[in-house]
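With one protein chain held back, the other chains of the complex are shown just where they sit.
The letters A, B and C name the chains in turn, as written, and every chain counts its residues from 1.
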Amino acid sequence: MSPAEVTVAERVARIETFIKEVVIPFETDPRNGGHGPDESLVRELRQLARAAGLLTPQRTPDGKLLSHRDTAQLFRAAGYSPLGPVALNIMAPDEGNMYLLERVASQAHKARFLAPLVAGVARSAFLMTEPDGGAGSDPSMLQTTARLEGDEWVINGRKTFSTGADGAALAIVMARTGSTATMFLVDLPTRGLRIERILDTIDGSMPGGHAVVKLEELRVPAHQVLGALHEGFRYAQVRLAPARLTHCMRWWGAARRAHEVAADYACRRQAFGKPIIEHEGVGFMLADNLIDLKQTELMIDWCAGVLDEGRSGTSESSMTKVAVSEALFRVADRCVQVLGGTGVTRDTIVQQVFRELRAFRIYDGPSEVHRWSLAKKIQRNSQR
Amino acid sequence: MSPAEVTVAERVARIETFIKEVVIPFETDPRNGGHGPDESLVRELRQLARAAGLLTPQRTPDGKLLSHRDTAQLFRAAGYSPLGPVALNIMAPDEGNMYLLERVASQAHKARFLAPLVAGVARSAFLMTEPDGGAGSDPSMLQTTARLEGDEWVINGRKTFSTGADGAALAIVMARTGSTATMFLVDLPTRGLRIERILDTIDGSMPGGHAVVKLEELRVPAHQVLGALHEGFRYAQVRLAPARLTHCMRWWGAARRAHEVAADYACRRQAFGKPIIEHEGVGFMLADNLIDLKQTELMIDWCAGVLDEGRSGTSESSMTKVAVSEALFRVADRCVQVLGGTGVTRDTIVQQVFRELRAFRIYDGPSEVHRWSLAKKIQRNSQR
Amino acid sequence: MSPAEVTVAERVARIETFIKEVVIPFETDPRNGGHGPDESLVRELRQLARAAGLLTPQRTPDGKLLSHRDTAQLFRAAGYSPLGPVALNIMAPDEGNMYLLERVASQAHKARFLAPLVAGVARSAFLMTEPDGGAGSDPSMLQTTARLEGDEWVINGRKTFSTGADGAALAIVMARTGSTATMFLVDLPTRGLRIERILDTIDGSMPGGHAVVKLEELRVPAHQVLGALHEGFRYAQVRLAPARLTHCMRWWGAARRAHEVAADYACRRQAFGKPIIEHEGVGFMLADNLIDLKQTELMIDWCAGVLDEGRSGTSESSMTKVAVSEALFRVADRCVQVLGGTGVTRDTIVQQVFRELRAFRIYDGPSEVHRWSLAKKIQRNSQR
Partner (left out) sequence: MSPAEVTVAERVARIETFIKEVVIPFETDPRNGGHGPDESLVRELRQLARAAGLLTPQRTPDGKLLSHRDTAQLFRAAGYSPLGPVALNIMAPDEGNMYLLERVASQAHKARFLAPLVAGVARSAFLMTEPDGGAGSDPSMLQTTARLEGDEWVINGRKTFSTGADGAALAIVMARTGSTATMFLVDLPTRGLRIERILDTIDGSMPGGHAVVKLEELRVPAHQVLGALHEGFRYAQVRLAPARLTHCMRWWGAARRAHEVAADYACRRQAFGKPIIEHEGVGFMLADNLIDLKQTELMIDWCAGVLDEGRSGTSESSMTKVAVSEALFRVADRCVQVLGGTGVTRDTIVQQVFRELRAFRIYDGPSEVHRWSLAKKIQRNSQR
């Protein structure tokens, strides 16, 4: 084992301990409500992670990103509590935004926009998805426009599922510039960007929730174009596969937690004269969880390895996203069932994990869109 | 078509209209919160149903219960809104309690306890299920006890998932009397019966939610034994199959609603150049919904027919409960998926239906318990 | 119960007895090989059914067809052995061909072509499906053509999955006549119709198997047009829904048989100290079989009722075909699994039932085509 590997294993162990001993007790904190932890809880958790040396752990002290495979180990450990990614500053959309800025932003933009994110003192949003009729699974339907007036871009449109926009200091806004698209860095709050409402979604782990945002004559200085003009669609691809994959990593940890809660319950709870795990109807569900957790772990590591090789990983991350989101949902669903009545209450974390994973089957592209693009790829390959 | 059938068909049509025109607008009423409608909303809905002549529609004006098959038609129509059963006074647990009282209560008890329920002016609870270690899927684990002191029964124990206990005027309490069990009629509120907390469950359609209840030296006059002493387990069976089945009926209506919402969305929403229903990935989900809705409708009617023949319907209602709860959940799950991001929000009723149906897979016995008893029956039959 | 119903119940009972006592012993007859029973076995079975008064039981003595619902009861009973439909002369494609002739043939054609089929002394084939590139799930791709020369039609083309063509006395041939299609009655054997080969299929219950047929300058007298010219596509619809449904009926009986074999085995076979049915992993599979068998029975009866009302039943039979073929396959698959090693051998009928049902998921339209047409219907309905 190389020194670096030792470090990763050590960091994983430290994260595991931190989550169990420090983070989990906050899960029942009243500040952790229906739409995720509030700002004061976020600050408190981050302070604890910072003190433990675990904040933004996907970066080395000198600012390099760990490999995707190493990241997978850390993030799975962090996901063991839905608050873990928030505490460690590795939750969506910030983690993906940091990754994107690292990859495509200028040094000046990194200093100004990336640094506070890495330090965990500011949050960000990624404004791409639009309401029905606009950009969603089909990005070509992008409706938001940016027009140049003097040295300012003027943006108009509406965005939805803008995770974390409420309370964010930075928004990365995707808008149409002529026949293509560009990303803009927008300081928040600002005139011209109004949060219409927070969606009342089935999940509830992300600070700020998911917002519907109105962009009305939003003015952005020309020097706040992210990277290069007209590169929006390409940058979306740069962010896409890794962001999808870190979602898989984090939720894997949550599903593992749900499984352990359910297994523990099944070993203690008696019915018809024996612990319910000795009823095959229950025991088989837990056995299937073991299998699903292992398979998804392997898929995540495989896809991470593809990204580490410098490949785009578009198909691989589609395969992984479908397989992982569906398998982890099955795991959570079985855990609810094993717990019986207790499973549908918030008395354990299982109910929340179930709700989060239902949403995950849609976030970052519903399974159907991924299957569609995989089928296209099979067809293309056959025509060669 | 016989005159009676015409009447049922007419009542169904009137209920359908009432739900669509009168009840559905209340779904977004702020009084319809996370744990079901509050008491003022319940009263208002009931007043409207009363005025429309649709309150407690499973009973004829002269107090007779409709057949189970006719009831199925009315209840499916009422379930089209999660508020429909509340409005029409046919929701759990009141509907099952009324059924039980009708079948086993004395005339005096009917006059005093049943009449206000039928009139829709009081709510009731059924206190059978106990926390872990007590009566649940295995009723023989009943821990709550009743001892006779003079002409009073003194009851001690704890109950959970006591639906509607908060706000109810009547509790039917199941307690151990020697080696068997008895049901008691308890006026609420009363000293000795304390609501410890309302469970924070994934579903949220039932007034009062689901309570954990502490029974501490609860004193009940001897004349408030329901029916006969020591008949508690038998009465539980009397209530069991029909109550299970009316759950199926009501949730069928909700699943149909979700399907119609999803189908409508799929016909309007465009992606990749055409309405998404023309994408087979979406269209096939809706086709499967059609099949599942039809199959479950047929199962409900079949089981209702078995009950109408005067048979216990234990196995038939187990088969129906498993098949219907699992199929309707699949329907709701597909509807969420068809709606994409919108599906995980409360912007449509689909998200709530999904949550309710997840709970329904556990309420009234998780699928595993029913499959277990069906397997036992197969074995018994083979040994004859 | 009306007299007619008594008669149906009695006929069902007689068929059940006949299948168990007379037909089942022939299942292991060496003449019942891989591609179905040979002609001598067919004759022997028919003679026994004739003697028992059970031949062609869907017709009353005076030549009227029973209702679809009554037929369902008889055919399910007959399907209990894969040889049952052959013995009773109700197997595909003859049963569907008899139905079609009864509905659309002239009196003269009935006397000449239908009578021997009804008497069970001749077999027939239905030549519609064509090899890849021709008519299959998409009938508009029909390639076989008929041109009129004098008072003869001259037919050219190729057909596949021509069930029972080998050994048949009659072929109903679908061919393009101009922009539409016509059906022709062809006496077999005949010059111009050559059986290229018998497909080696996974199923093996149909006499003659499934043939690939070459039609080369096949000459048919003009008076042997079935019904009216250019009505081929419409007649195909007349035959379609009922034929699909009788397939469901027959295979339901076979799946019930498989279930009973598996249940019996599970009650006798011991493992880990108890009968394997007491292992929930086994018992739950059998419980699910019970549910699937009941649901499919109800779907068949429902669809039969729709046809009895004189409706086309296109959508209803699509729904039923998908639901029944997939559920019965699951039943058979579970039975194989319950039987363990024995399940994959021909030591019981279960293996054959499994193979037949795999094929049934494709015959008469794979599930995907039915789901596609159901989705189309949902879209049409929404546009009204």
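In this text, a residue touches a chain if its C-beta (ideal position, glycine included) is under 8 Å from a C-beta of that chain, and two chains touch if they have at least 3 such contacts.
Just so we're clear, the structure is a prediction, and the values are computed from it rather than from any experiment.
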Selected from C:9, C:141 or C:222 as touching the chain missing from the view: C:141
Among A:195, A:218, A:286 or A:362, residue touching the chain not depicted: A:286
Residue in contact with the excluded chain [from C:67, C:337 or C:382]: C:337
Positions on chain A contacted by the hidden chain, ascending: 263-264, 266-267, 275, 277-278, 280, 282-284, 286-288, 290-291, 294-295, 298-299, 302, 319, 322-323, 368, 370-372, 374-376, 378-379, 382-383
Contact footprint on chain B, counting only the chain that is left out: 279-281, 284
Contact set of chain C toward the excluded chain (per top definition): 129, 132-133, 136-138, 141, 160-161, 199-203, 269-272, 279, 281-282, 333, 336-337, 340-347, 351, 354-355, 358-359, 361-363, 366-368, 371-372
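Just so it is clear, only the chains that are shown with their structure count from here on.
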Chain separated most widely from chain B, comparing mean CA positions: C
CA centroid of chain A to CA centroid of chain B, Å: 37
Cα-centroid distance, chain B relative to chain C, in whole angstrom: 42
Centre-of-Cα separation between chain C and chain A, whole angstrom: 52
Shared-contact residues (touching 2 or more other chains) in chain B: 282, 368, 371-372
